[in-house]
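Yeah, one chain of the complex is gone here, protein chain that is, but the others are all in their spots.
For clarity, chains are labelled A, B and C in written order, and residue numbers in each chain start from 1.
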Amino acid sequence: MVNLKVNIGDLCFKNPVLTASGTCGYGPELTDFFDVSRLGGIVVKGTTIEPREGNAYPRMAETPAGMLNAVGLQNKGIDYFEKHIYPEISLFDTHIIVNVNGSTIDDYVSLSERINRLDKIPAIELNISCPNVKRGGMIFGTNLDSARDVIRAVRAVYKKKLIVKLSPNVTNIVDFARVVEEEGADSVSLINTLLGMAVDVNKMKPVLSTVTGGLSGPAIKPVALRMVWQVAKAVKIPVIGMGGIMNATDAIEFFLAGASAVQIGTVTFIEPDAPVKILEGVEKYLSEKGVSDINEIIGYLIKQIK
Amino acid sequence: MVNLKVNIGDLCFKNPVLTASGTCGYGPELTDFFDVSRLGGIVVKGTTIEPREGNAYPRMAETPAGMLNAVGLQNKGIDYFEKHIYPEISLFDTHIIVNVNGSTIDDYVSLSERINRLDKIPAIELNISCPNVKRGGMIFGTNLDSARDVIRAVRAVYKKKLIVKLSPNVTNIVDFARVVEEEGADSVSLINTLLGMAVDVNKMKPVLSTVTGGLSGPAIKPVALRMVWQVAKAVKIPVIGMGGIMNATDAIEFFLAGASAVQIGTVTFIEPDAPVKILEGVEKYLSEKGVSDINEIIGYLIKQIK
Amino acid sequence: MTKRVDNLKVVSNKILTEDFCVLKLESDQKLPEFRPGQFVQVKADRSPGTFLRRPISVHDVDIENNTYSMLIQVLGKGTESLYKLKPGDYLNVLHPLGNAFSEPVMNGKIVLIGGGTGIAPLLFLGKYLKNKGFEIEYLLGFRNKSRVILVDEYSSVGKVHLTTEDGSIGEKGFVTHHSVLKSQKISMIYCCGPDPMMHAVADLCRKNSIICEVSLENLMACGFGICLCCIVDTTRGNVCTCTEGPVFNIKELKW
Partner (left out) sequence: MTKRVDNLKVVSNKILTEDFCVLKLESDQKLPEFRPGQFVQVKADRSPGTFLRRPISVHDVDIENNTYSMLIQVLGKGTESLYKLKPGDYLNVLHPLGNAFSEPVMNGKIVLIGGGTGIAPLLFLGKYLKNKGFEIEYLLGFRNKSRVILVDEYSSVGKVHLTTEDGSIGEKGFVTHHSVLKSQKISMIYCCGPDPMMHAVADLCRKNSIICEVSLENLMACGFGICLCCIVDTTRGNVCTCTEGPVFNIKELKW
């Protein structure tokens, strides 16, 4: 038997495979394909205080080994979530993590306070890296001072596990991870999407209504792995890695590079049961390698290369 | 007949398709496949004052729709170039552009001075974005002050066309492009490779001897297009676009987004005649669309979206 | 209906024109029940460079033989790889997806209007309605005579009216100008085709108080409601075409 349990502080995840925000709905959308309670956690859709319609259609473009999206945080707001979604999903036997968004620091703070009151939500993921909204989002995640301000404000009101999700669209990701750690967050997750663009040469216009959008999928995996490795070397809090994970091999690359857990994103659009297949594959790899505890391989490369 | 001529200042290129540095050798390596004199220009391999051995093997990893390289500016140095390579390649009937590299500002300056004396080289591409060297390279390209210093110093000694090649590994590419323009360079080229990493899960170690390397190929095209669009909106000097161009359609996306010329990189490893095929495809597209001058579509999206 | 991923075997691939074909697929498990208007997400994994699945309508269903078919139009690399499939090849699909056309509520003429590859879901729909005792007619629009396909198949279900843009067969012009839409009292129209066609049909229906359902072909990443990329603006706000659609009553659409 291989131990798959990993911890963020004193919060124990039964295994290190989570779904990524915005790519799994709230969980119930996947139950046709597998039992979501088998996963280590579900990071639900980006949520805001007020309901949001998101950006205009078209919102997506296929790109080589990836896709651009410009969803823009469409969601029904925290009231609807609390009343209609929370009761259903809190029955899953896994950690539900809410991805928290806002246009202002106040938005982030009020939303975090609201969620702090929800018993069955043990953690939030503070999204300061959404590239698809005009205000907030990536603006916080690409400026060190703003990042510090919003994390500090949320940390003051949110008492459970605080994960901060970083944007890869920065010169030095380590600087941001250090701020996350300094401000007392419990974990850092990365990467959100890379800012990209696609053009339709027949129509001679951008494919997305917003011109630019967020690039995800295997195309970004090398960048994600590099950033996870850089951050894991630099901070002591656990790192949650994501970006282009398609299969168990990819996930293991992230563990070796220093991720304590991984989130499965875009692949779920193509293979809805990918999260559980990846979980099974990770377990198989560990037993074939004779590794009895996943924690032994987490950050293995960091110990190896000095 | 479609006009394909484009200009960088008063330097006229017979067409806007160039090879990218480090992906075409010096030109003669491609003559088995096509007549390189048909291209608008050849940007030769990254060159330094002294000869360099580059990084240790392994230097490359295949990634989804792309590759990582860690060549690290292996080249025989300017003396060898001047004596043995320059005489041969200056016979090509196309613009030869040298990609200039160094560890210190002095390196860049002395190399640029040397090249200034070579009659048949009408332009240099100042590479402040190589991710694969310990000193110099990307360090200049990810810090605004260093970028300014090196460009200013080179501009003072280099009298022909100065193109500055930017790194995409920054928070705000526009800031760097503005510095390039302010310091009197004639053109800005982008993007160099994204910093990435690959892990071998069987050997449980990084694939590259240098751990991280530069990501190129179609995977990075959406990021490259976005940056070209951002920069073309912000500066008046011509922009040379590159990153993941595989075919004429890709190249046209760059023109529409604001590139006055494109460089063809990684695809040449797979299809050695790609540069000339792309040139032919661009011409075909223009005549099918009834566009008589490539300059009409350069930056078309910028005029369209306000 | 539970959604699932299946590996289907290609029974036949009938080439209709140089860009249209009909793929017939069988499963070694019992196929899920399909309703007309539903679609599936196909993995075009023989096409390097195709990353996402491709949405394709259910064109015809043969419950007894546990097969169903797809009408494919080659548009790009994904559909091209489907066009090249041969009997015995396998195709990975995610199915069944989306809502369905609703049954006609009023008496009167029922017309199924299709254009180009948009005719795909209307064969299954026509057969279904005929089975329920409704009499239907088809109005199919094509660019020109050489692009007209499957008339025999559709004729076996209901009377087929044709329009072509150049008048090389049927009436000349767009479907909305066809005489059949003027001659008789129409109670319900089902429509699937290019956007401009659906807009024109919707306008006509609004003007003449005809109940109308259209099937949208929005760009999709997932096809089952988790990416929120396929939205359409409705009276209820932005909703997902893949779960709330692809079929919409035009009353709901903010066109």
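Structural remarks
Rule of thumb we're sticking to: a residue touches a chain if its C-beta (ideal position, glycine included) is under 8 Å from a C-beta of that chain, and two chains touch if they have at least 3 such contacts.
As the structure is a computational prediction, the values presented were derived from the model and not from experiment.
Though it is not drawn, the left-out chain touches B, C in the full complex. The residue touching the chain not shown here, chosen from B:Pro16, B:Pro64 or B:Gly141, is B:Pro64.
Where chain C meets the missing chain, the touching residues are 45-50. Touch with the hidden chain on the side of chain B covers residues 22-25, 29-30, 32-33, 45, 53-54, 56-67, 69, 71, 74, 217, 266, 268-273.
Operating definition for what follows: only the chains that are shown with their structure count from here on.
Chain A has the C-alpha centroid lying closest to the overall centroid of all protein C-alpha atoms shown. With every chain reduced to the mean of its CA atoms, the largest distance from chain B is reached by C. As a whole-number value, the distance joining the C-alpha centres of chain B and chain C reads 47 Å.
Chain C has its Cα centroid 36 Å from the Cα centroid of chain A. Multi-chain contact residues, meaning those touching two or more other chains, occur in chain C at positions 49. Residues of chain A in contact with two or more other chains: 61, 63-66, 217.
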